[in-house]
Structures are given as structure tokens and as C-alpha cells.
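What follows is a single structure, written as C-alpha cells, with notes after it.
With one protein chain withheld, the remaining protein chains of the complex are depicted in position.
A, B and C are the chain letters, set down in written order, and residue numbers restart from 1 in every chain.
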Amino acid sequence: MQNILDQVYEQAVQYTRFGKVADYIPALSLCDGSQLGLAMATKDGQIFSVGQAEQRFTVQSISKVLSLAYVLTVSGEDEVFARVGKEPTGDPFNSIIRLETSARRKPFNPFINAGAIVVSGLMPGATPNERIERFCHFLADLVGQDNIVIDATVYQSEKATAARNRAIAWFLKELQLIDGEVEDTLDVYFRQCAVLFSAVDLAKFGLMLALDGWDPCQKRQILIPRQARIIKSLMTTCGMYDGSGEFAVEVGIPAKSGVGGGIMATVRDRMGLGVYGPALDERGNSTAGLEALRRLSNALDLRVL
Amino acid sequence: MQNILDQVYEQAVQYTRFGKVADYIPALSLCDGSQLGLAMATKDGQIFSVGQAEQRFTVQSISKVLSLAYVLTVSGEDEVFARVGKEPTGDPFNSIIRLETSARRKPFNPFINAGAIVVSGLMPGATPNERIERFCHFLADLVGQDNIVIDATVYQSEKATAARNRAIAWFLKELQLIDGEVEDTLDVYFRQCAVLFSAVDLAKFGLMLALDGWDPCQKRQILIPRQARIIKSLMTTCGMYDGSGEFAVEVGIPAKSGVGGGIMATVRDRMGLGVYGPALDERGNSTAGLEALRRLSNALDLRVL
Amino acid sequence: MQNILDQVYEQAVQYTRFGKVADYIPALSLCDGSQLGLAMATKDGQIFSVGQAEQRFTVQSISKVLSLAYVLTVSGEDEVFARVGKEPTGDPFNSIIRLETSARRKPFNPFINAGAIVVSGLMPGATPNERIERFCHFLADLVGQDNIVIDATVYQSEKATAARNRAIAWFLKELQLIDGEVEDTLDVYFRQCAVLFSAVDLAKFGLMLALDGWDPCQKRQILIPRQARIIKSLMTTCGMYDGSGEFAVEVGIPAKSGVGGGIMATVRDRMGLGVYGPALDERGNSTAGLEALRRLSNALDLRVL
Partner (left out) sequence: MQNILDQVYEQAVQYTRFGKVADYIPALSLCDGSQLGLAMATKDGQIFSVGQAEQRFTVQSISKVLSLAYVLTVSGEDEVFARVGKEPTGDPFNSIIRLETSARRKPFNPFINAGAIVVSGLMPGATPNERIERFCHFLADLVGQDNIVIDATVYQSEKATAARNRAIAWFLKELQLIDGEVEDTLDVYFRQCAVLFSAVDLAKFGLMLALDGWDPCQKRQILIPRQARIIKSLMTTCGMYDGSGEFAVEVGIPAKSGVGGGIMATVRDRMGLGVYGPALDERGNSTAGLEALRRLSNALDLRVL
């Protein structure tokens, strides 16, 4: 297995040169675009990795999966999906329009910004600090870290330049989909995006989803299987931005990417996968990461579709 | 003339019972819906009035005309209309959608909330306080009051319940149509909506527009004629919310209404008209005010279309 | 008056060089872009004209006014406006989207294609031939011609290249806003667009509207005043395509243009105006025609706003 991973790395790392690191905030533009890290956490408890698999980076949109999983554990399916849908949408991730024209009057799913902000609004706790602390505690248990670090520079940058997300959040307030203070909810959201994870951490989280909510390290059921399936279904239909359809064809497994360069993927009953490759294609997905997952899917017959 | 005004009042005041005072904020719901005030300022400098024509009330959306006139005097047409269009729209006044889908990426016109907030953002001054003070000074000169009063309760109420306007303003920030602080711009906007005017004040303002920008009291040209025409054109096409088309047919003169119960109208080269009638129809226009203007238009052949 | 018209012509004809004749169908591209014709029909029955004022051309979108006037005479306001709105829209003239998203489920007004097709569907008659014949009879009486000619080449060209209008018409059928055969309704619509009128004809029609429906030639009331006002209101808010707002500022009278180069305008209680100038600006309005109307409005103080 390590052998396969090494071979895939050798070939996929060539693709870093076809992408560019995100530059919409200064902190992200400092990443080294030539890096690639791959990690695999298998059902039997083994971790394989290659390249910069221990390098930490901000999870960005992958946090939408992390927060959804967390909020499902504390609020349950009904409360969450009373405020956000489960259906894919062809709109861009940061669209506001559908909130106004859709008969449903709620975001289409938790993986567009509007839906993710609603989910962040459901995190329990008296203050933003308390909410994010509890969330980080949940994450730390899952990936076996002592504590989760949030990149303060990235968090502050995002917070300072988030006019569109503020517009979305206030519209959600108008629709009564956020209960507390709008700025508090946004604060939690910006912080969760700046959570630092490594490819290995992502692989561990992916394994928990692959096992329908069972965490083999803590030896406990984190999510009920139906919750894990909801998450994986959403990852399949809307995990890779505008490239979700193409990814399903090319790789064929549930995955979620972030503009920090991460991709988390999950293969039912077999493994979780984590990728770090900050050079992105024009859709915001890691170029080398896509290539690595494509090759792994072929080499290990991971495809489920 | 006074005779005609009296007769029109007698008949129109019956229509107060077909409307309801605005109740989306508590301060407005306390108005006496049975009231009606009519005022007319004629070219020769006379003021005629009947009913509660001296009663002050918050101008609300009529402030969109006042602020546009003011900003045109300080910034000029080019600067204003670089950020907001001049074309009517079939959308509701508080719609956000068109900002996202329209190729123009600016609000359709200054009489929908998005456009009015952009205009408020152009008021000069270092602080919200200074901006609103200068604006009120402009208004005071025009209507011959010593000072303009802002209803603090209404202002605070609006400010506290304005999620949708905040969403709009942040979206405008994202589109770089607001330069300063979003919350400062909103603060100016909420205050201008709470400016207290009487029907007589509205009539005076309308007369200035009727005279293509000439103020017969101050004996000076406030707006250049083209600016006055722009304002009157916009009043014709989008002054009466969703009822603009119907109003053009029934009354046929430029007018602008507000949910405080006011209507300001203007008849080229003849007169300005002011109405106060807080009982509103379902579109937000004063029921008795509409009837009064319809009767006045017929009695005095005011129709221009 | 003739003098003023001559002077205006001399200056406006220079503007033909700033436009281009329509070329979306071959028949229109053969027009001579350097031509300009102006006609004025005054309340006292006089006709003034200059340039190619007798030259016939296809009325195109001006037919939307002609057909609306006609259908109002045979069906009345209620029947017409049960199927089409009276409100302006910021959408392009050939948009289909609002039929799907608007809660009203009917076209915004009769001057966008969707609305005009609905109006054509209300023309009485057993066959398309009979419907268009009756309509032409109505027009002939109004402009004092023996018969109305339809440009067969233009009609056939439009009919052959009208995929978008067919899409609109079938959507109207789905919404049950067209009763008869879709293709029959479209046939009537394409023919009415190819009606040949001169600037003088347009001026006569405009005069009838200016006189609130009274035709001084036939000495009879064609439209009831309220119907004439509806038409003039719609001309004011949506008569000049995307340039309606600008036209209201610059000229300030109700008008309707067509891509054949025509503009019909109307000044309450004073006159009707007709223009022929096939060189168009990018919005589809005659460049020289706009300039001529702007100058006439200033010279004769026609502005009503």
C-alpha cells in the first residue's frame, strides 16, 4: 500500500505546476505551491502517508463537513435540515440569489456558504469563543490531537474582507435561519475555516465517515450511520464546487475540497483519504490532489459509482 | 383653489377607513389612521392646505427623493449614476437578487432600497452625524424650517430590525458601491428615513422640483434643470412602489410615497403637492392620499401623460 | 412651426451617421441609414413634415402600441390586463425568465415581446388572415389610408428566424395566456410587426393618443380616455427599450420606438409626432430621431415631466 502511495505521489506531484495558490487573502498566498501530501487511514487502523502529509493548513471549505458532522451530533438531523436543504444546486458556492427566489427559503445544502453559515449558527455555547472551543474539542478527539490550532492571521484576514458572507448572513437573519447575533455566527464561521489540519487529520476524519460514523481510535460511534450517509451523499453531489460532476466521473468517491489546498475523501468500509496540495485549479480544487485521487481510485479500485 | 382642496378633502378622507397604518415597527403603528392632510404650494408662492397638513410624520421612502436631490447637488449626476441606474424595475423595493444576476452590477434605480443606500453612502461628511446634519441643513433651507427633527424612536426601531437592509448594504460593499463603513452608511440611511416632515413641507419640496430646481422662497436654483428632470422621471416610473403603473394611469403626475403615510407630488411649472394619510393600502401607499390626488388631478387637470 | 421643424431636421440629420441600420434580417439591412423624416400632427388638424416623412417602413415594436390600442377597443381593459401587467420591468424586451420566476405568472407589460404576443392572441377573428385584416382596417381608418400594406419579405424573414419568440409563445401557452393555436398567434404577431407606416401615419396615431382617444379626422372617440392614458403611461415607462429612463430625462414625453427606425410620440392635448430614421443606436432607437425629439422638446417646451 505504501508502495502504491509513493508511486502515485511521484506522478501526481508533477501536477502542482498546473495550479496556483489562492491569493484572495495574503496569508494564503504565502503557501508553497509545489507541495503535495497524501495520507490514507485504513479500516484496520493503519496510517500511510507520503510528502507533506503532516504539514498543517487551513481547512477552509472542508470545515463545512466538519461543522455539519459536529452539529448533527449535538442537534440531530431534524433540527439541522429544518434550516438547510439536502439537495445539490448548480449555483456558485457563494450565491445569495436562491435564498430570495427559491420557494423553500432556505439554503440548498450545507456545503454552499449560506448553508454552512446556518450550520455554524447551530453550534452550542454562550459565546463565539465557547462555541468554537467545543467544536475544536470534538475535532481534537476525532483526529487524536491534544488541541486544535486556528490560524489567527487567516481568520483575521477572512473576517476583514467578508462583505459577501456578511450579506449572506444578514439575509439568513432576515429569513430567521440564524437565531443569535449575526456577527457572532460569522465569527464562528471564519474561525472554523481557519482550523489547521494536516492530510493525516483529514484521512482520519474520512475514515470515520467511511465506517458510517464509527471512530476506530476512540472506539465509539460518533455519528449514527444515517448521519454519516447524509454527509457522504452531500459530499458526492456538491463536495468539489463546480467540479463535483467531473470528479464523480473521474474518481467516483465522496470528497470535499477547500481553497487551503486540502481534500478529504472517504471510501465506504475501506478508508479515509487526506490530501494537501495548495496549488489550485480555476475551480478551487488542488490540481495535484485531483490527480492523486484519480490515480489512487484506479490503482485501488476505489470507485463506488 | 382652497375651495377645491376642501371639497377633495371631504371626499378623500372617507378613504382612510380602507387602509391600515404600517405596523412593522411599533412607533408607526401608533399613528391615527383616520387622519388626512393635504397641502399645495403654487408657483406664485401661495400655500393652501386642509386637514392635518402641519402634522409631522416620518418621510420614510420619500427620503429617497430628498437624499437623491441633495447628493446630486454635492456630487453631480455622473458620480451618482456611476453607482446606480436610472431605469425602472419590476422587482420589489427591497429585492437583492438583481444585484447578483444583472450584468450591470449596480442597483436599477435610486428608489429601491439598494439604490437609496448607495446614494446615502455618497453624502459628504466625516461621521454619520456630520453627514446627516448637512443633509438636514439642506432640507431646512428648502422648506423654510429652522431645523429638521429626526424621530429617534422610529430611527432606533428601524435600525434594530433591518436584517434585509444590512444584507443589501453588505452586498453593495462587496460590489464596491459603498466606500465607507457599511454600518455608518446604514446609520445615515435609517436616520434619513426618520426625518419628520409635514404635508406642507412636502409640497414645498415638490414645488422646487416642479420649477425645475428653482426654489422660489430662497430665490435660488437648487438643482440644475436636468437633475430635477431625472428625479421627476424616476418618480414617474418608480415612485409609487408596485402601484407606479396604476398611479400613472389614474393620476398621471410624478409622485413618491412613503410608508409613514406621506406622498409628495409635482406638477411641472405649476405646483408641488404634499399629502399625509397614514392609512395604507397593501402596496404601502396612502389610501386617502391616492384618492385625494386622483380627484385633484381631475379637478385641476394636472395630468401630464 | 414648419420653420422649427426644418431647423431641427437640419441639425438632427447629422446624427444619422452615429447609428447603424438593423441587420438581424436581410430585408431591414437594405434601408438607407442616412434618411430622416419628421412629421407633426397638431390638435387643430394640421400636418407638418420634413425629410422622408412619407417613406414607409415596418413599424416593428411600435406595433405593440397599435395592437394594444386595437385590442383595448375590442376587448376592454379588464380582459387585456387579466393576461398582462401594467408595470415596467428592468428586463430585456425579449426575456422569458420572469414568466417563470414572477409570482404573477403573466408578462410584466404589453411592450415586451411576451406581453405583445399575449395582446396579439386577443385579436378577434376566425383565422390569422381575418385577424390581421380587421386590425389593418382599424389602422387604415385612423391614419386615413385606403389600406394598410404589410411588408411580405420582412414578415417572412421574421417568421423564419423567430426561435426565441416561439419559445416565449409556447411558454405563454403553458401558462394559458394564449387561447388559440400558438403558431396562428405568432403569425399575427409577425405580420403586425411588418405593417408599413410613414412618419406622418405615426404622427396621426400619436395625435389620437394626445387627445385622450379622440380622432379629429374621423371625428370619433376611438379609445376611452382611461385606455389612452394606460397606453401613454406604458409608453413613458417602457417605450424606448433600455433607454426609457434616459429618454424621459432628455425628452420627457411618452414615446415608442421600433427597430425599423420609427418613433411615435405624443404630447398631451397638443400633438402627435412621427419619426423615421433607420440608423439605430445600440439600444435599437433611431439616433437622429432621438436628437430630433430632444430638440423639438426644447424648442417647443413639450416636456411634461
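Convention: a residue touches a chain if its C-beta (ideal position, glycine included) is under 8 Å from a C-beta of that chain, and two chains touch if they have at least 3 such contacts.
Since the model is a prediction, treat every value here as computed from it, not as a measurement.
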Which chains here would be touched by the one that got left out? A, C
Looking beyond the chains shown, say which of C:105, C:137 or C:164 touches the absent one. C:164
Which residue of A:85, A:213 or A:278 touches the chain not shown here: A:85
Hidden partner chain, touching residue among A:70, A:108 or A:135: A:108
Which is it among A:141, A:184 or A:242 that touches the chain not included here? A:242
Mind pulling the chain A residues that touch the left-out chain? 85-91, 98, 102, 108-109, 226, 229-230, 232-234, 236-238, 242, 244-246, 248-249, 252, 254, 268, 303-305
List the chain C residues touching the unshown chain? 95-97, 100-101, 163-164, 166-171, 173-174, 182
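Going forward, only the chains that are shown with their structure count from here on.
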Contacts common to chain B and chain C (chain labels): none
List the interface residue numbers of chain A and of chain B, divide the shared ones by all numbers used, and answer same when the ratio is over half, different when under half. same
Give, as an integer number of Å, the spacing between the C-alpha centres of chain C and chain B. 33
How many angstrom lie between the centres of chain A and chain C, each centre taken as the mean Cα position? 56
Each of the following residues of chain A touches two or more other chains, namely 101
